[in-house]
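For this depiction, one protein chain was excluded, whereas all remaining protein chains were kept in their positions.
First chain written, first letter: the chains are A and B, and each begins at residue 1.
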Amino acid sequence: MRMKVKEIAEIINGKILGDENIIITGVSGIKEAKEGDLTFIANKKYKNLLYTTKASAIIVGYDIVNSVKATLIQVENPSLAFAKIMSIVGPEPITFPSGIHPTAIIGKNVSLGKDVSIQPYAIIEDHVKIGDRTVIGACVYIGHYTEIGFDCLIYPQVVIRERIKIGNRVIIHPGTVIGGDGFGFATVKGVHHKIPQIGTVEIGNDVEIGSNVTIDRARFDKTYIGNGVKIDNLVQIAHNVYIGDNTIIVAQVGISGSTIIGKNVIIAGQAGIIGHITVGDNSVIGGKAGVTKNVPPNSYVTGFPAREKWEDMRFQAYTRKLPELIETVKSLEERIKQLEEKIKEKDGEKVAKND
Amino acid sequence: MRMKVKEIAEIINGKILGDENIIITGVSGIKEAKEGDLTFIANKKYKNLLYTTKASAIIVGYDIVNSVKATLIQVENPSLAFAKIMSIVGPEPITFPSGIHPTAIIGKNVSLGKDVSIQPYAIIEDHVKIGDRTVIGACVYIGHYTEIGFDCLIYPQVVIRERIKIGNRVIIHPGTVIGGDGFGFATVKGVHHKIPQIGTVEIGNDVEIGSNVTIDRARFDKTYIGNGVKIDNLVQIAHNVYIGDNTIIVAQVGISGSTIIGKNVIIAGQAGIIGHITVGDNSVIGGKAGVTKNVPPNSYVTGFPAREKWEDMRFQAYTRKLPELIETVKSLEERIKQLEEKIKEKDGEKVAKND
Partner (left out) sequence: MRMKVKEIAEIINGKILGDENIIITGVSGIKEAKEGDLTFIANKKYKNLLYTTKASAIIVGYDIVNSVKATLIQVENPSLAFAKIMSIVGPEPITFPSGIHPTAIIGKNVSLGKDVSIQPYAIIEDHVKIGDRTVIGACVYIGHYTEIGFDCLIYPQVVIRERIKIGNRVIIHPGTVIGGDGFGFATVKGVHHKIPQIGTVEIGNDVEIGSNVTIDRARFDKTYIGNGVKIDNLVQIAHNVYIGDNTIIVAQVGISGSTIIGKNVIIAGQAGIIGHITVGDNSVIGGKAGVTKNVPPNSYVTGFPAREKWEDMRFQAYTRKLPELIETVKSLEERIKQLEEKIKEKDGEKVAKND
């Protein structure tokens, strides 16, 4: 790349603080940046790096006005602005030309939209519908009667079983399995009998699902993933779970059966949520939290068993005081002993006096 | 569907409380049920829903005799009975016709049973044996010398490496890997040398294994999964682990090398068990528990480090008392101070008197 700061600022509608004629020749993170690079700060944690970075220009929020060597470009959302520049100057994205590869296997009564791309060794079973411009990656398996919307990108080796519904502009990363049987057994005299999982999975629009995720089909009715939901790698979503719009689920989270997650919830990495409960809208579940009961809307819960964050932190603070507390109690015990002895002494004196 | 309650009760051998002539037109969960639906209650947690559900008939246990609007059908095991009805009225299950797809690659000396189904792009290496009516899904890889029993269902993109033995009626969901190398290294002067994992994996009859599970092959001898074991998604089972019959392992559990799990054990989601220990028969390991030492039979352990559930709960209760305890100790300290001062005063008086 070779652009002036001025040109960059125009693209992202930014305000320049510093020399607008500096030539930018690359983009990178603020720590790794070298002379000629454009970088950005979204996380205040890195604010000190403004003074040490070798970057020649830095995209920042309007709150940052520090006088530094680099030219600053102020914008409303530095992450988004930087992303825009990256998509312009970054390596050309890999695209998959439309058309059906001759090795792809297409079943009967399959409906394919305009400009669909079906990559090598993909297997599309009977009665599947795929929308316009959707890409089905290599070795992907799409089960019978499944419907996928338009402008979706299904990466290699995804398995989507039968009767699943997937919206538009959905991205599914490699190795993910949608619609495996829910984990349900009826145990009679120690033997576990499989309960048929005749429901399905329904996924809204603009959903992104990471690699090696598992989303099970419902026992009946459906497992539901709302519009705009973003799911990271290795997440487990059990049967009949409902996830509201725009919720974010970080890697290795597990959500047990029939639990309802509200809208705009954030579930941090490795958290686990038991079955048959409700997590209210706009709540945040901390990393590694174990949620064992309903969470009201707008909550922030952490720890295991999960409780309100302030309560969990207070608890953490109290436990840190335990050693001191034990010492205090020991010394109090000693002081009480001395008091008791003194009182006894006095009683002795008194008795002596009264004699 | 369109069946009278009477007909349904006959199929599941149930006792009717209410109108036996009501027409059932669908099945669903008790919360989502609408008029004309059949539903069920297996979990007492939902007992209150008896009064609010719109379902027209409800399969219940013999302990439920409530007088409600819907007709009740009493049976011994509501889950199982409902499952039976679902399998009759549910969507026709997807089946895979027997035969070898022309794109499947079959090695030398492969023995295939009667009516085996080998789906597109499946790869069966040399010397493999597959039993009658077993289905090998699309893109499945079966390594050399592996033996799979009859009536198994191996979903797309499963990898089963060489020399594995799998019993009859085993279901393996997509993306699962059986027989990857155990994780073992000998470290000499900071360099980790791979220890060959020349053992295998043996899986009993009637086992079900979820999606994206990993079960490693043994260092020598075998990793063993007993008859009737049910394993949920994203579970990790390390080399030389032994799992007894009918044990249930919920999603995202990890079991470290050489650990022995007894029969009829339940291991809840995200629990972890260290290596080289034994978990006794009929034990329950709570969700997210971290088991660091042997667990006797018939135990119920929770928490991390895991201990008996009652002990863990008592501990939880005690920690909840910590804030109060700290306040109490503070006030005791104050009272002791006052006592000490009073005693000193008296000593003063006494001294004064004696003067």
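Points worth noting:
Here is the rule we use: contacts are C-beta pairs under 8 Å (C-beta built on N, C-alpha and C of every residue); 3 or more make two chains touch, one makes a residue touch a chain.
Remember, predicted model here, so these are calculated numbers, not experimental data.
The residue from A:61, A:184 or A:228 that touches the chain not shown here is A:228. As for the chain not pictured, it touches subunit A at residues 27-29, 32, 42-43, 45, 77, 79-80, 83, 86-87, 90-91, 93-94, 103, 119-121, 137-139, 155-157, 171, 173-175, 208, 210-212, 228, 230, 232-234, 246, 248, 250-252, 264, 269-270, 287-288, 316, 319, 322-323, 325-326, 329, 332-333, 336, 339-340, 343, 346. Of the residues in subunit B, those that touch the hidden partner chain are 103, 105, 121, 123, 125, 139, 141, 143-144, 157, 159, 161-163, 175-177, 180-181, 183-186, 188, 190-196, 198, 212-214, 216, 219-221, 234, 236, 238, 240, 252, 254, 256, 258, 270, 272, 274, 276, 290, 304-305, 314-315, 318-319, 321-322, 325, 328-329, 332, 335-336, 339, 342-343, 346.
Quick note on the criterion: only the chains that are shown with their structure count from here on.
Work out the mean CA point of subunit A and of subunit B, and you get 24 Å between them.
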